[in-house]
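As you look at this complex, bear in mind that one protein chain is not there, while each of the others sits in place.
Presenting subunit A:
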């Protein structure tokens, strides 16, 4: 089952197996007619209706959409009439049919546009993969990140030495995170490539706008950074505490 078939199955355009042969015949007929009809694009436009507008850029999808419309078989069958009687009758008939099938058409249209976006994303991912492998270390440990980690470790040592007698150890950490939020604008922002994952592709396919996805991914990565900082802070704090306990108990 290829992707077009899958799409048509999702959108509810089921086609019985027996129809395949007749459908291919009609398609062939249409193709033959194309050569006889002086303006072939017109007939195609009539058949597809408003789907043509969005599918114009993606010729392959457009053709696949034509291929998998079992319901539109009658439209294909009347194609020879176009050659003999002109396009007016066909237009009237197709309009009547399109009114009935407007909603699934629209859904298919939307789905195909999303599918195109997902395919673009996939291509982008495929092209980015080698470069990510090369520059992964540089991307992950930029100056601001190192600064954050070192800052958290130093704060933990300071808190263990002086502050924690008076208040919770998480209060200075939160203050430090607020300070980092302010300081982040003074650091050179490394060009963060949008990490295209299976999750983003799935979200795109489910109809969430790319802008929302990129923002949520950004927020997610920021939360991850804060969690990493918290881990480093907590680890350093415990480590210092245990060292202090060990040496203080050994001293006397």
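As a working rule, a contact is a pair of C-beta atoms (placed from the backbone, for glycine too) under 8 Å apart; a residue touches a chain by one contact, two chains touch by 3 or more; residues count from 1.
Note that in this section contacts and distances are computed from a predicted model.
Between the listed names "C-CAP/cofactor C-like domain-containing protein", "Cytochrome b", "Proteasome subunit beta" or "Guided entry of tail-anchored proteins factor 1", the UniProt record for the complex's undisplayed chain reads "Guided entry of tail-anchored proteins factor 1".
The omitted chain makes contact with just one of the residues A:168, A:197 or A:219: A:168. The omitted chain makes contact with just one of the residues A:111, A:187 or A:234: A:234. Within the complete assembly, residues 137, 140-141, 149, 164, 168-170, 227-228, 231-232, 234-235, 238, 241-242, 245-246 of subunit A touch the chain that is not shown.
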